[in-house]
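This structure is in structure tokens; I'll ask about it shortly.
Of the protein chains in this complex, all but one are displayed in their positions.
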Amino acid sequence: MISKAINGAVALLFLAVVALAVVTTTWITVDELPQNLADQSNIEAIGVQIFTQFVIPFEVLSLVLLGALIGAVYIAKSEVEK
Amino acid sequence: MIPLTYYLILSSIVFSIGLYGIMSQRNGVRLLMSVELMLNSANINLVAFSSYNDDMSGQVFTLFSIALAAAEAVIGFAILLSIFRMRDMINIDDINILRW
Amino acid sequence: MENYMLLAPEIILALVGLTILLAGLLIGTNNKNILGYIASAGLIAALCLTISNISVNETMFYGTITIDALSQFFKIVFISVSLLVTIASIKYTEGNKNTDEFFTLLLFSTVGMMVVASANDLITLFVGFELASLSTYALAGFEKNNPKSIEAAMKYFIIGSLSSALMLFGISFVYGMTGTTSIPGIAENAGALAASPIGLIAVVMLIAGFGFKMALVPFHMWAPDTYQGAPTVVSALLAAGSKKMGFVAAFRVLVVALAVLSPTWQTAFAALAIITMTLGNVVAVSQTSIKRMLAYSSVAQAGYISMAFVVMTPMALTGGILYTLSHAFMKTGAFLVVAVVGYMVLSDNKNAKDIDHIDNFKGLAKRMPLTAFSMMVFVFALAGIPPTAGYMSKFILFSSTIESGLVWLAVIAILNSALSLYYYARIVKYMYFLPASGGKVSEPVPYAIAIILALAGVLVIGIWPEPFVYWAMEAAKVLMI
Partner (left out) sequence: MAIEYLAFLIPLLPALAFVITFFFGKKMYSGGALIPIGAIAISCIISILITINLLQNPEEVVHQSFHWFAILNLGILIDPLAGVMLCMVSFVSLLIHIYAVGYMSHDPAKPRYFAETALFTAAMLGVVLSDNILQLFICWELVGLCSYLLIGFWFQKPSAAAAAKKAFLTTRVGDVMFLTGIIILFSSIFTIYNGNLPEGVYVLQFNEIFKLIPELSAMHTTILGSEVSMLTIIALLFFGGAVGKSGQFPLHVWLPDAMEGPTTVSALIHAATMVTAGVYLVARTFPMFMGAPDALIVVAYVGGFTALFASTMGIVMNDIKRVLAFSTISQLGYMMLGLGMGAVVGMEAVGVSMFHLINHAFFKALLFLCAGSVIHSVGTQDMRQMGGVGKVMPITFITMLVASLALAGFGIPGTQIGTSGFFSKDAIIETTYLFGEHTGNYIPYIFGIVAALLTSIYIFRLLFMTFTGKPRTDYGGHESPSSMTGPLSILAVLALFFGALTQTKFYHFLEGTFENSFVHVNIEHLAELGNYHLVHGHHGEPLLILWMPIIVGVAGLLISFLIYYLNVVDMSKIVSRNNVVFKLLYNRYYQHQIFIEIISLHLTYGLSLVGEFIDRKIIDGIIDGISDGTIAIGEIIRKVQTGVVQSYATAVIAGVGLLIILLKLIVEVQ
């Protein structure tokens, strides 16, 4: 129980530090958000970006998923059947 | 218009909850949930920054990170499953053969 | 048109990985040895292609990938380590019906590390990081019926995902302040980040993420447990390969992208380097498991390499980069020796416990002279005794530290390396000066080849360091723009 309290205190302290930093920072933002959000489809823009600019990470991501799949199946599979 | 800081405070709170969880929970599944919380709080940040900076790459990053979080969870559950099969429980603080 | 040939090593390795996976479905367990040879062939091809493009400098794919001296240097480190591990694993996986998964994951993790080495964008970097991590989580738990192996994987996984989350959180702030994920773009806009309080938090979180891979204290605690519990060949990969990924990522992100914040992270690395090398060496002294001892020694070595971040002169970066190469050969070699000894112990007694206990090294010089001699060279190299690779790297690193006026740091490092000799010499004592408990054993050929290659690497760099130093210098130039 005490350890949980300590953990809680650590987490709260962390929150305080980050929140303080967030509040005191002046963030660079665009002056105002695009007015009519419904007009803009960001889906299309994201799609284009994925297949142009971020095509390499995307391809690597395919390897990640495959690797995770192989690893997970291998580890989770029970070895009882001979 | 909601100030950007609100999103960031929210994500910090979520992140801290995740931190608390990973430090205090003994159940493996809860631990994984905590990790997901932390990853997703970062996603909130990324999306918020993305729209407030009017730059699309943050949202693409978010998509990637969601996929990665899924892959991570898969591996995590596989390891937990394997632990469960071996010891019939997933209280990970009892697993300490390797120490010192 | 992009020059795809420059990415050929990654493509080849990914394709070879897939081929192995498919071929594994078709051939029987007894013939699966061939998969190891295919993987080795793929790695050798990738190594040759990387070396042939060693002096290229090109940015590709909308600036997400860059091929330069630094990336090629680290790719060669990663491929060499994987090659040594793969060759040794031919014996380790013999008769295992999951050989295909093993080699596929091994190759995938190598691809992940190589992507990190080339990354010019935080998204690429993060995805590559995760590819290498996820594959190695599974590899650490490869002996899934061995509670130690699963425990190792679990600890590695939990601390690993915590670190990725911290890193991603840090990245998100960097993105928020600079508005871009591209590394050169961040370098341009990092001024605002440096001026704001959030910059410090972002840097610390990034250091935590990279420090997890590098095994810097206090982000190191998974390392001894995981290195001890994981299959020894995988420990070699983690200690020698995956650790270096942390360094190359830190070089790219901190030194190149966040150069304006250098006062912050230099201070952080100064503190971490001192704590890391001291704690690593002190705790290593009292270990009885060789794998655990090597793990702590590897923690300590990470501390030495981190000195490059503190000093930040071209010579120090050269030393740090050369150290990663030397350490790759020394550590892989040392872990492979432990693997051979484990093999020997198991062939003595099928149900042996604690196969990595130091007692198993008693009289090794009598039982396996080649292995014992190689181990002696490896540990002396780790301790920094000439004429080995470890000595050369330490010499350059420490002398550049003194030259830049950080004499106190160099003194701490030199004292630490003197202390480290205590436990390294203990292994030599066990191998050469204690009676053997069995007859002569001949090393399995794959292990012997891998160990001899590592030995050759350690000695060649030690005796003829000129080309390697020159090459590391070229890599360091990339960082000093």
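A, B and C are the chain letters, set down in written order, and residue numbers restart from 1 in every chain.
Here, a residue touches a chain if its C-beta (ideal position, glycine included) is under 8 Å from a C-beta of that chain, and two chains touch if they have at least 3 such contacts.
Quantities reported herein were computed from a predicted structural model and do not represent experimental measurements.
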Displayed chains contacting the withheld chain: A, B, C
Hidden partner chain, residues of subunit A it touches: 7, 10-11, 13-14, 17
Interface with the unshown chain - residue positions in subunit B: 19, 22-26, 92-93, 95-100
Subunit C residues touching the omitted chain (full complex): 154-155, 158-159, 162-163, 166, 200-201, 203-205, 207-208, 212, 217-219, 221-222, 224-225, 263-264, 267-268, 271-272, 279, 282-287, 385-387, 395, 398-400, 402-403, 410-411, 414-415, 417-419, 421-422, 425, 429, 432-435, 464-466, 469-470
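Heads up, the rule we're going with is that only the chains that are shown with their structure count from here on.
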Centre-to-centre distance between subunit C and subunit A (centres being mean Cα positions), rounded to whole Å: 26
Set of subunit A residues in contact with two or more other chains: 18, 22, 27-28, 53-54, 57, 61, 64, 67-68, 71-72, 74-75
Multi-chain contact residues (two or more partners), subunit C: 123, 127, 130, 134, 137-138, 141, 144-145, 150, 153, 176, 179
Contact set on subunit B toward subunit A in their complex: 1, 4-5, 8-9, 12-13, 15-17, 19-20, 23-24, 51-54, 56-57, 59-60, 63-64, 67-68, 71-72, 74-75, 77-79, 81-82, 85
Touching residues on subunit C, where the partner in the complex is subunit B: 122-123, 126-127, 130, 134, 137-138, 141, 144-145, 147-148, 150-155, 157-158, 161-162, 164-166, 168-169, 171-173, 175-176, 179-181, 224-225, 228-229
Subunit C-facing residues of subunit B, complex: 8, 11, 15, 18, 22, 28, 31, 35, 38-39, 41-42, 45-46, 48-49, 53, 55, 57-58, 60-61, 64-65, 68, 71-72, 75-76, 78-80, 82-83, 86-87, 92, 95-99
